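Got a structure here, written out as structure tokens. Questions coming.
Apart from one protein chain that is not included, each protein chain of the complex appears where it belongs.
Here the chain labels run A, B and C in written order, and each chain numbers its own residues starting at 1.
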Amino acid sequence: MTLIVKVIARVVSPLIMVFGIYMILHGHLSPGGGFPGGVIIASAFVLLTLSSGKEVAYQKLKESTAAVMESVGALIFLILAVLGTIFGGWFFLNFLPKGEPLRLLSGGFIPLCNIGVGLKVGGGIFAVFLTLILFRLSEKGEGD
Amino acid sequence: MLFFLCFALFLIGLYCVLIKKNLLKIVMGIIIMEYSVNLFLIMVGYKAGAVAPIVTAGVEKANFVDPLPQALVITAIVIGIATLALMVALCMRVYDRYKTFDITKIRRLRG
Amino acid sequence: MPEIELYLLITLMIVGALVAVHTRYLISAVISLAVVGMALAVAFLYMQAPDIAITQIVVEVLALVILIIAVSIGKEVMDIKGKWEILAIGVTAPFVVIFALFAYRATSQLPPFGSPLMTVSQHYVQEGLKQTGSANLVTSILLDFRAYDTLGEATILFTAILGAFAVLRKIGRKGK
Partner (left out) sequence: MNLVPLFMAIPLGAAFIVVLLGRFKEAVSDAVAVIVSLILTILSFVLIIPLSQEGIFVYRMGRWIPPWGINLVLDGLSLLMLIIINLVAFLAILYSVSYMKKFTAKSTYYGLFLLMVAGMNGVVLTGDFFNLFVFLEIAAIASYALVAFGVEAEELEASFKYMVMGSVASVLILFSIGLIYSLTGSLNMAHVGTILQGQNGNLISFSMILFLAGFGLKAAIMPFHAWLPDAHPSAPAPISAMLSGVLIKALGVYVILRIFFNVFGMNIQLSWIFMILGCLSMVGGGLLAIKQEDFKRLLAYSSISQIGLIMLGVGCGNYWGILGALFHLFNHASFKALLFLNSGAVEYSTGTRELKKMGGLSKAMPFTGATSTIGSLSISGIPPLNGFWSKLFIIMGLVYAGRYVLAVITILVSVLTLAYYLKVQRYAFFGKLGEGLEKVKEVPPLMCASMVALAIICVGAGIFFYPIMKTILEPAVRVLQEGVGYSNLILGG
């Protein structure tokens, strides 16, 4: 890629990431939420990877980091589900106080769930992307 | 009639899956089918003259479209991209082994 | 009345899909597919579904990137013309036509466009904010009323990633 693309990608990707985080945190108030926010964060990394080349990106952010991000997200989600069982006796019970509507801190555990889902989706999609882009063809095929 | 157009999109995808000989074209056919189903679900939930199902300050009891299909479609979209990723991984791996995307040349299994 | 726009958008999608199916270059097929996806996102926006529109756009971009990776890995840029394509069309066409006729009769019995039943959703619309505290009702359904679905969906993503890892391993069996 040319220098212009590289520089612009490097400038823009933090902004994209901030937008993704905003979307995750405000998921219960405005359009958005964990899924699109997570995918937006992943796409910021994808932009970096595509602009600065496979090798550079691979040195900066390994698949294992993305995989850890994903596992943490999944664990947040599962732990919230299990905490519902512990505090209220039902799986996935929204056990936190609901708060005042239309504020950032409202909706019980929904913002926390959004964070979990966001991490999970972001990490997961970026991990898939990395495995696909790092795949190299072998020299000769085994077919005919 | 709108519903039927949506179904026509579905049939185009099905046709692509059944006819085409290229692995990637088959994948695209499946993607088209998924699009049509997502469109159908949202159409089912649309209510004429209603607004998006987000409560804003001041407007307490507004006329909302059906929020349930929207929640389903978000899930369906993410399932779609997960399937796509695995399918593309399989395609690349098949290409790695056979050096072709042509299913008429990839015929090791009989029957 | 958003119906005229919707007709136009769906027509655009059908045209895009037909181009994607029939074009000879794989890369142009991918681009036409992206046209379909973007038109779909706009259609979602017209039908008052901003959450879905955002998700569709970002997922569409990623799907495009993934498909382009797949196309660029191969040296074949052209679609394959099968010898038996006409025969295959001959076999499938009647089946598809019968299916379409049946679908037409069935879809004419659906509730008319723009007036959903909302048997269950009425409850979400009226009580959703009070019971979950989330102003975005889609989020309240996704993460509270039907949070179990979301767990399953996150698991699907995990499964697909694990599957992609497994499929893309260099060596499958030891000692080969």
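A few remarks follow.
In this text, a residue touches a chain if its C-beta (ideal position, glycine included) is under 8 Å from a C-beta of that chain, and two chains touch if they have at least 3 such contacts.
All values reported here derive from a predicted model rather than from experimental measurement.
Counted over the whole complex, the shown chains touched by the missing one are A, B, C.
Although one chain is hidden here, its contacts on chain C can still be listed: residues 102-103, 105-107, 109-111, 116-121, 123-124, 144-149, 151-153, 155-156, 158-160, 162-167, 169, 171-175. Not every partner is drawn; the one left out touches chain B at residues 10, 13-14, 17, 23, 26, 30, 33-34, 37, 40-41, 44, 68-69, 72, 75-76, 79, 82-83, 86-87, 90-91, 93-94, 97-98, 106, 108-109, 111.
One chain is missing from the display, and on chain A it is touched by residues 71, 74-75, 78, 81-82, 84-85, 88-94, 142-143.
The rule is simple: only the chains that are shown with their structure count from here on.
At the far end from chain B, in terms of centres built from Cα atoms, lies A. A separation of 21 Å divides the Cα centre of chain A from that of chain C. With centres taken as mean Cα positions, chain C sits 2 Å from chain B.
Under the contact definition stated at the top, the residues of chain C that touch 2 or more other chains are 50-51, 55, 59, 62, 66, 69-70, 73, 129, 135-136, 138, 142, 150, 157, 160-161, 164, 168. For chain A, residues touching at least two other chains, in rising order: 29-31, 33, 35, 101-102, 121, 125, 128, 131-132, 135, 137-138. On the side of chain C, the complex with chain A involves touching residues 50-51, 53-55, 58-59, 61-62, 65-66, 69-70, 73, 129, 131-136, 138-140, 142-144, 147-148, 150-151, 154-155, 157-158, 160-161, 164-165, 168, 170. Contacts from chain B toward chain C in the complex involve residues 2-9, 11-16, 18-22, 24-25, 27-29, 31-32, 35, 38-39, 42-48, 50-56, 61, 64-68, 70-71, 73-75, 77-86, 88-93, 95, 100-102, 104. Listed in rising order, the residues of chain B touching chain A in the complex are 52, 54-57, 74, 77-78, 81, 85, 88-89, 92, 95-100, 105-106, 108.
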